[in-house]
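Missing here: one protein chain of the complex. Every other protein chain is in place.
Going in written order, the chains are labelled A and B, and every chain counts its residues from 1.
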Amino acid sequence: MEKVSRRRQKGNLARAFHRFKKNPLSFVGLSIILIMVLVAILAPFIAPYPRDSAGAVHFKQMFQPPSWKHPFGTDEVGRDVLSRVIFGSRISLMLGVVVLSVAVGVGVPLGLFAGYFGGRVESVIMRITDIFLAIPPLVLALAVTAVLERNLYNSMFAIAFTWWPWYTRLAYGETLSKKEEDFVEVSESLGASRLYIVFREILPNMTSSLLVKITLDMGYAILVGAALGFLGLGAQPPTPEWGTLVSLGRIHLPKMWWLSTFAGLAIFTTVLGFNLLGDGLRDFFDVEVE
Amino acid sequence: MSQALIRTEGLCKYFFRSSGLLQRREQVIKAADAVDVAARAGETLALVGESGSGKTTLGKTMIRIYKPTKGKIWFNEEDISSIVGAKLKKHRQYMQMVFQDPTSALNPRKTVVDIVGLPLKIHQKLSRSARRARVRDLLEMVELPADFLYRYPHALSGGQKQRVGVARALTLNPLLVVLDEPTSALDVSVQAKLLALLERLRGQFKLTYVYISHDLGVVRNISDRTVVMYLGQIMEAAPTAELFKRPLHPYTKALLSAIPIISDEEQDIIPEEITLKGEIPSPLDVPPGCRFISRCQEKTSICKSEEPQLIEIANDHYVNCHQCFSSSQQLPEEVAAQSP
Partner (left out) sequence: MTVLGIAKLKIHFDTIDGTAEVLDDVCLSVNEAEVVGLVGETGCGKSVTAKTILGSLPMPPGKVLDGKILFFGDDLLRLDKRDRHRVMSEKMSYIPQDPMTSLNPVFTVGEQMGDLIRWQGRRRIGPLEFLGLRRGRHNSVAKAVQLLDRVEIPAPKEIVRRYPIELSGGMRQRVLIAMALIGRPSLLIADEPTTALDVTIQKGILKLIEEKVEEEELSVLYITHNLGVARRLCNRIYVMYGGTIAETARTKDLLKAPMHPYTCGLIRSIPKLTGDEFKGIDGRIPDYIDPPTGCRFHPRCPQVMEICEQEKPELVKVEEDRLVACHLFSRGGGR
């Protein structure tokens, strides 16, 4: 009679954690992101001068270098830079989330349909996607914002508008390979509806590549948002968007270096965090596929 | 003589491929070409052949996983060759399939209960707990423990995965199950257990099997009738015992000769030592005349020019070969003596 192994198999979660541990940098990335998210959520509570994030002005304290009272110094109208940078995290993270939600929400289903339905649907969707992919993202975003009113929401829309094709292409490629798998044929032979197959059979099999791409893209989207802000096309002052902060502080360089630098460092750190986490996830999932 | 549960008449499944610089040239792959087979209720029909023989295509077309290009399929004397929509969906319950590769046949992102319960979800509007109960019963039928319900395929062995596939095929109480080389990915000791299970289930649920395989040893032991295919056509068809006792087509004889047997007793069963030269031709390049001509060692001029027909040589024993027909001229008296 079969002897049951006395040893208990390590649970799936424990295994996953062990694999993730193999790449210490991904932990660094994860920590950075978690800290940023916490900062964004708790902004009103941890910023020393919350009202400085919006319209308050204190001309008497302008251009003060970093000190104990103002760790990041004050800007051209006396506002505490630290508080503004903290609040800026909300904007950047929100931008990333919104842009990617739209890009994924629009791009992935399009790619799924193109890959699975084929024929004319495929041709139409993929040709449109190709057109969008041919235009450099920043240029397209610039063009869109030039047409619309300059504010944060329009800049988010513009970026999302340029971002979805990459997800369509990713989903399309994954769908083409997954739809040849037997289990798809099984569902088809059982008479499952095509929508079911696309969303409940094929889509769950591409979550790992999607997750990696989304993580890496978060950083890049935030960077693009900051770029638009830097060019004055995104959030308008007094909104403390990081890119805008860098731009406004530019003319005061190098003497009043703290105006641009800390915002710039914030962008750098956040994007780095997402990149490290994304790379770590990619390695993590690579092993799983084995 | 019992009725045929499923039979095909001149069934063809062609695949079309555009090629050439501007995708203008169209190539046809005649994966299954004018095939007539029948499986009687309660019996196991074996489709035997090597790669490119069309056996899998035939099996899948028979149960409408593929849409036939030409010809007819009769299920319980009802023509199902071109039905669509709700009618087709209803028929799907009666005909199910077990796939060859246990790993790719199960969605790696789904648990066993979702995989096996899918047919229930699509065809019967059962509640989740009712589905779970039914899946539990099915797992018991295939001798898997109930705590496999929430496992993922990667936690199962090959044999266990294949049992899940069998459970899924039985979920809707089908009449016919097509099994596409269900044991070729399994070790021989696991294979034996799975075959025993399949046989038990067949008796228990009065199932009809269409068993696709390249393994003549397995086929000898589990099928009632065997059909040998090559390049999309039937070369020989007969009751299994008869086929192994008196193989007529040169390809059948070559297949038998190629089986790696392990005992001397089996050696006596093999008619002659034949090693085929050459390769299985590409299905794009079907030679005129007899399909087997490029590797046949008994061919004559007629084989090159004229395509042979599937002819009944003896009781239910059909052969598709010019040589066999002419060499069996002596048989008519035998046949006359035997037939009722």
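FYI, a contact is a pair of C-beta atoms (placed from the backbone, for glycine too) under 8 Å apart; a residue touches a chain by one contact, two chains touch by 3 or more.
Please read all numbers here as calculations on a predicted model, not as lab measurements.
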Hidden-chain contact residue, picked from the options B:Thr8, B:Thr61, B:Thr171 or B:Gln191: B:Gln191
Residue, one of B:Ser18, B:Gln124, B:Ser157 or B:Asn315, that touches the chain absent here: B:Ser157
Chain not shown: contacting residue from B:Ala105, B:Ile122 or B:Leu255: B:Leu255
Residues in chain B touching the chain absent from view: 50-51, 157-158, 187-193, 195-196, 214-218, 220-222, 241, 244, 254-263, 265-266, 269-270, 275-280
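Just so it is clear, only the chains that are shown with their structure count from here on.
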Sites on chain B touched by chain A in the complex: 63-65, 88-89, 92, 96-97, 99-101, 104-110, 115, 118-119, 122-123, 168
Contact set on chain A toward chain B in their complex: 181-183, 185-192, 196, 201, 204-205, 207
